[in-house]
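Here's a structure for you.
Removed: one protein chain of the complex. Kept in place: all other protein chains.
Which chain is which? They are A and B, in the order written, and residues in each are numbered from 1.
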Amino acid sequence: MLHRVETPLSSLLRRRLPGYSLEAPFYTSQEIFDADMEAIFERHWIFVGVEPDVPEPGDTMTIDIGRNSVLIVRDDDNAVKAFHNVCRHRGARLVLEPKATVGNIVCRYHAWTYNTDGQLIHADHMGESFDPGCHGLKPVHLRSLEGLLFICLADEPPADFEDMAATMAPYLAPHDLRNCKVAYESDLIERGNWKLTMENNRECYHCAGNHPELTVPLFAYGFGFSPEQLDEQDREQAARYSCLVDDSSLEWEKEGIPSREIDHLDDRATGFRTQRLPLDGAGEAHTMDTKAACRKLLGKFTHARHGALSFWTQPNSWHHFMSDHVVTFAAIPLGPDRTLLRTKWLVHKDAVEGVDYDLENLTGVWTATNQQDGDLVAYCQQGATSPAYQIGPYSPYTEFLVEKFCNWYIGRMAAETGLVQP
Amino acid sequence: MLHRVETPLSSLLRRRLPGYSLEAPFYTSQEIFDADMEAIFERHWIFVGVEPDVPEPGDTMTIDIGRNSVLIVRDDDNAVKAFHNVCRHRGARLVLEPKATVGNIVCRYHAWTYNTDGQLIHADHMGESFDPGCHGLKPVHLRSLEGLLFICLADEPPADFEDMAATMAPYLAPHDLRNCKVAYESDLIERGNWKLTMENNRECYHCAGNHPELTVPLFAYGFGFSPEQLDEQDREQAARYSCLVDDSSLEWEKEGIPSREIDHLDDRATGFRTQRLPLDGAGEAHTMDTKAACRKLLGKFTHARHGALSFWTQPNSWHHFMSDHVVTFAAIPLGPDRTLLRTKWLVHKDAVEGVDYDLENLTGVWTATNQQDGDLVAYCQQGATSPAYQIGPYSPYTEFLVEKFCNWYIGRMAAETGLVQP
Partner (left out) sequence: MLHRVETPLSSLLRRRLPGYSLEAPFYTSQEIFDADMEAIFERHWIFVGVEPDVPEPGDTMTIDIGRNSVLIVRDDDNAVKAFHNVCRHRGARLVLEPKATVGNIVCRYHAWTYNTDGQLIHADHMGESFDPGCHGLKPVHLRSLEGLLFICLADEPPADFEDMAATMAPYLAPHDLRNCKVAYESDLIERGNWKLTMENNRECYHCAGNHPELTVPLFAYGFGFSPEQLDEQDREQAARYSCLVDDSSLEWEKEGIPSREIDHLDDRATGFRTQRLPLDGAGEAHTMDTKAACRKLLGKFTHARHGALSFWTQPNSWHHFMSDHVVTFAAIPLGPDRTLLRTKWLVHKDAVEGVDYDLENLTGVWTATNQQDGDLVAYCQQGATSPAYQIGPYSPYTEFLVEKFCNWYIGRMAAETGLVQP
């Protein structure tokens, strides 16, 4: 390319303009995508699934994070573990199925056999000098936060996961995710960079114009607004909403259900944010009639009006915990312009489809919303490929969490590439 | 790759051998493709469509030139304008449809709203310090040459467009393209480099063996021949054809229809060539029976025997103007080995399909011819990928316009890359 000089990543990181969207190469460049995978997805805690994905000993789940295939298995002592899904002999992929149940882990190629702890317990014809003890499966760090499974591919994962876990456990525990089952799971491939998927998730400025289903249970004032644009009547409604949030929190706290906002999105390696907010209408769940989707409630809940607890984590997940069901979301980058969005709907493990819940009612709002968001992400990706793309300003009132996502991302990349001391 | 050194573009440009096809990297290399897009397609006048594509105020057309998406819109004052199709907020693609009609241009993402002059007229929640005046759509240069639309993505387009326009207006005006309608439009993706598409268009040496439909209205001697190969009878026929060309020109000029050849294919930035030539048989149009395809003639034509006016422009178009219809062709590069050929057939705006013209008859010759040419382009692309490919000699009698295309291309690349003073 004639006289153009590619801007190196370090310059792009240094010159990032706060309050504005990222420069185009962050969305389009293969080199920066590779750097993202290495610095973000191979060195931070990544949300990959839930304990109910592997409910019984011997149950496995595989998930690809970039070039890594990770095998998650519940071992015979009921502990969930993770390994690299690569045979130590000729390197064959071991478990092919997204979910399976195994006794041992046997490679199809030459029948090398590993137990669920990853130890090599059988290999033919290797001779007497061969040491099986040196050829076990390579482990991957795994944590379960009240049933939410996070892995880290680094040798030394960020230590602050334990802080997040300690903070979040009381918020999540009432929903008793470990005693849920996955009622439905969907994979949507969005035609955009993973950061566009995340940015889209971190604001609701776009909701009114794009999400007719999702906005049914949401309050219009719940996601920020420009005070200058309000007239007298708007201001009254906004004030009423503010009171409702406070009143609901007080009420829930009396029941022992934490709900106050905690925001560490951009001040630590394992960034996160949480808040329980009231819902409009019946106030029970993300459904078209805002009523609970499942008759059997979660955990020890005795009534369904607990709004929705949202839990956002950097770099790749968000979750909505309601009294009757949970929806989890994992964004998994596939390429500079492709991202897998994996969504799981969980209900009480004893709930019966057709009796306690209707699948279409349970999944309808987020199935529609995901599709709408996927389209928006694609439009932004198309725009970012244009030489005419220019960074644009974020709304200070409605896009402050997008800004925090970008802050976190830029900060982590700078730290991991040695631009700043971590 | 072992010991091979990639030849840099500057060396390839410098050592080009006149009279021979280009070296293989000009057809196969991603780097040279990128340079082509930057030096040729982002800095020269590119034919993109016709005014009848956007006949009414608010009508839009989008076209992608490499990584650029360009939005063409007829504004409320009936002027045709072009903008980059990118929202100034988060960079979303604004208009998705190839053709649409809008009041204002509204971004789907957060409803930022631009008028048809590109000004931002509405954006919610941006706060008091936000200046909409700094966030209008970015303009793209656009010219209409008697209804043919050319854009230039450079800040300072080549100035010699105005010379071409002044020269060509008298040739094109009689056909009154602005009062035509697009009767049919086809997109063909040719599996070859855009320069192979153009080279194929610039000679008819291949016509006899490949275009049974197109050669019906063409004279065998109209596109060059080797005089040594002619026998006595051939020579007589060639002489007769030469007289016919002269006689036709004189006759047309009496009617005020310019027809003499003008050739500036390789001596300026905005290269072009034109000539009106007689047609064989009924001599009216590029149809299988060589008769006019549309009963309603264009402009002020009162009879149909005006042959075909051809208008070729560098780098990417050719056009055939007949008394009853016009066919326009735009070659749009998609990749080193993929080119979009967009063809439009235009008739008088008041002509009625099924009454004044039959669509199959109107489009038959060029639909077949395009497909045949696309195949030939693909064979050349396949050949150019072989390490055994070697530049071959052009026929001095039948491929001199291919040579001029190459001269123009090499010259422009050399000028734009600073090898020679422009």
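What we mean here is this: a contact is a pair of C-beta atoms (placed from the backbone, for glycine too) under 8 Å apart; a residue touches a chain by one contact, two chains touch by 3 or more.
Please read all numbers here as calculations on a predicted model, not as lab measurements.
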item	value
Residue, one of A:K138, A:R240 or A:K300, that touches the chain absent here	A:K138
Contacting the left-out chain in the complete assembly, out of B:P98, B:P170 or B:G209	B:G209
Options A:A39, A:I72, A:L298 or A:L362, residue touching the unrepresented chain	A:A39
Candidates A:H110, A:R295 or A:R338 - the one touching the absent chain	A:H110
Contact set of subunit A toward the excluded chain (per top definition)	31, 34-35, 38-39, 42, 67-69, 84-93, 96, 108-111, 124-128, 130, 135, 138, 416-418
Hidden partner interface residues of subunit B, rising order	1-4, 21, 24, 199, 205-206, 209-210, 224-226, 228-229, 375-376, 379-380, 382-390, 392-393, 395-398
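By definition in this document, only the chains that are shown with their structure count from here on.
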item	value
Inter-copy rotation, subunit A to subunit B, in degrees (Cα atoms; steps of 5)	120
